[in-house]
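Handing you this structure, nothing more for now.
With one protein chain withheld, the remaining protein chains of the complex are depicted in position.
Chain IDs A and B follow the sequence of writing; residue 1 opens each chain.
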Amino acid sequence: MTVAVSSRTLALRRLRRNRLSFLGVLLVVGIVAVVVVGPLLWRVDPLATDLVHRLEGPTAAHPLGTDVQGRDLLARVLYGGRVTLLISVVSVMIALTVGSGLGLVSGFVRGWFDVLVMRIVDILLAFPPLLLALVIAAARGPGVGNTILAVSVPAIPRFARLMRSQSLAITEREYVLAARAIGLSPSRVLFRHVLPNGIGPVTVQASIALGIAVLEVAGLGFIGLGVQPPAPEWGAILVDSRTYLLQNPVAVLVPGAAISLSILGFNLLGDALGDLFDVGGGR
Amino acid sequence: MTAAPLLKAEDLRVVFRVDDHEVRALDGVDIDVAPAEIHGVVGESGCGKTTLGRALLRLVPLRSGTVAIGGVDITALRGRSLRRARAQMQMIFQSPWSSLNPRMPVGRAIGEAARAHGRSRGRDVEVEVAELLELVGLDADVAARYPDAFSGGQRQRIAIARALAVRPRFIVADEAIASLDVSVGEQIVELLLELRERLGLAYLFISHDLSAVERLSERVTVMYLGTVVERTSTETLFRDPAHPYTVALLAAAPGRYPREVRRRYVLEGDPPSPIDPPPGCRFWPRCPVGPLHDPTRSVCRSVTPELVDLGGGHHVACHFPREVRLPDPAVR
Partner (left out) sequence: MTDAVLEVRDLHVEFATDPPVRAVRGVGFTLAAGERLGIVGESGCGKSVTATALLGLVDPPGRIVEGSIRVRGKELLSAAAADLRAIRGSEIAMVFQDPMSSLNPVARIGRQIEDVLTYHGWQDRGSRRRRVAELLRLVGLPDPDRRARAYPHELSGGMRQRVMIAMALANEPAVLVADEPTTALDVTVEAQILLLLEDLTARTGAAIVLISHDLRVVAEVCDRVLVFYAGRIVEEGSVDEVFARPAHPYTRALLELAFGRDRRAIPGAPPDLSSMITGCAYAPRCSRRIAACSDDPVLEGRDSHRVACWVGAVR
């Protein structure tokens, strides 16, 4: 009796988890598809001003209305998504490459290199990531390049830590010992044996980091330290529209929702990857 | 043993740091293996037998001591030259589940080993992988599969093929059959013997299974807490063990002696940890003829016994050898 009940609850729990995972994949794929394909279909210049049609509510010509300079908000949100997501992805890729590269080597060679890298990582981890991003952005000024720097640097330590612990554990496995015994060069051992077996959790972390990156990019845009006007960017659109919340609430709701859904999507995707990784790696 | 040793190691010391303690995993171990010899190493967990195998391949840092293979000292080698020297020696591990990279097709793992020393490349590697797989008794067409498609015995064969791919003369087999079922383990033992015949390989056969060691080896080394306590020909060791620890090991092995004999020789206590080993002879706290049973034998507590030859190459490290004797092996 107990057996039947517990197996049913287990199945139910898995189903619910699967549904959330599915939702995560759907959200991410959907948002990416919309910002990639959208501008191709909605061929309106997001920078074209039209002072006659300022601050309009939704109309057939402007489904989301226009902003204070009469620019089409739908086009701005679509293009803005490209900017926000692209900056986030590039930042995370940089953080992932630098962070996991450092961690991989640290865990493998150990010794003074490991001590040095990990102390730097500890120092970086002592600051909240958002604060660190703010400090970098404030020090270096606004702009795309600086935004990428401000978002990627605070994400490096987590990747480094994670990959180091993976590297430490996998280096102890017998197949790594066997690879060394065969006489493979250290770089081969590292890239053919340690890296492929340690990358799983890093992809999970990357997905979660993407969520954080979207928040930071939009946040920096919002406070004026990110991408500069007139370039569209979700955070910047949000801050522009905020003043006219009562005239055109859609102009605030849509970019806000885009930011939130992206973050949610990346987090759910991270959970899904985590499950996938557990199932694949368990024995 | 008249032939010059293929492998010779002297005074090996390996120290690991665990928290704030020093673990002396190997504390002055000598060993030599002749060409095509099978040299058995037995002992319980923590005796250093696994570390010994890894130290010979220079896979763990040595605190002191020398390792030479084919008369060439490899102790000081580093980097590329060390990797080249390792090609003469290989290792087979205990667990065929963790000794193969789960994300690499087995053919690629073997091919990587064949390619490592630049002897074969391109198409030749594929041919060589196929030959190696057939040599260890597998079909050549399994090369594209991943390790999880194989049983434990098959994986162990693959691990052996990978080791053979660099054409070694000496293989450390570290508990190579311990995690396999008896019938499968026996297949691996037969394979190892066949490979010795065909390729003239020498083995260091590390095992806790005395009967496997007895059947395979020409000589046996018994280890306890990082030191060698006895070494002699297999026949002598099993007929006339001289160290009280060896006697206890033989008596404890299931199925070797009748119940009453085992009962008489059962040791007290557990093997102590290699952190802070006892001074003097490391076996005295458990020794049935040591100072705990004869208070006049304080020498055991203070003086570390040397490994001395009792005659005919029967080496033992004990102040009072041959005191504990076993009855004649049970006739079955």
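Rule of thumb we're sticking to: contacts are C-beta pairs under 8 Å (C-beta built on N, C-alpha and C of every residue); 3 or more make two chains touch, one makes a residue touch a chain.
Fair warning: this is a prediction, and the values are worked out from it, not measured in the lab.
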Of B:P5, B:G53, B:G111 or B:G153, the one touching the omitted chain in the full complex: B:G153
Contact residue for the chain not shown (choose from B:V127, B:A144, B:V266 or B:V303): B:V266
Identified contact with the non-displayed chain, of B:L135, B:A253 or B:L292: B:A253
Among B:E22, B:D73, B:D148 or B:D181, residue touching the chain not depicted: B:D181
Missing-chain contacts mapped onto subunit B: 44-45, 151, 153, 181-184, 186-187, 189-190, 208, 210, 215, 248-249, 251-256, 259, 262-263, 266-267, 270-271, 332
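Keep this in mind: only the chains that are shown with their structure count from here on.
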Whole-Å gap separating subunit A and subunit B, where each centre is the average of the chain's CA atoms: 50
Sites on subunit B touched by subunit A in the complex: 54, 57, 59, 80, 83-84, 86-87, 89-91, 93-95, 97-104, 112-113, 116-117, 159, 162-163, 165-166
Sites on subunit A touched by subunit B in the complex: 173-175, 177-185, 188, 192-193, 196-197, 283
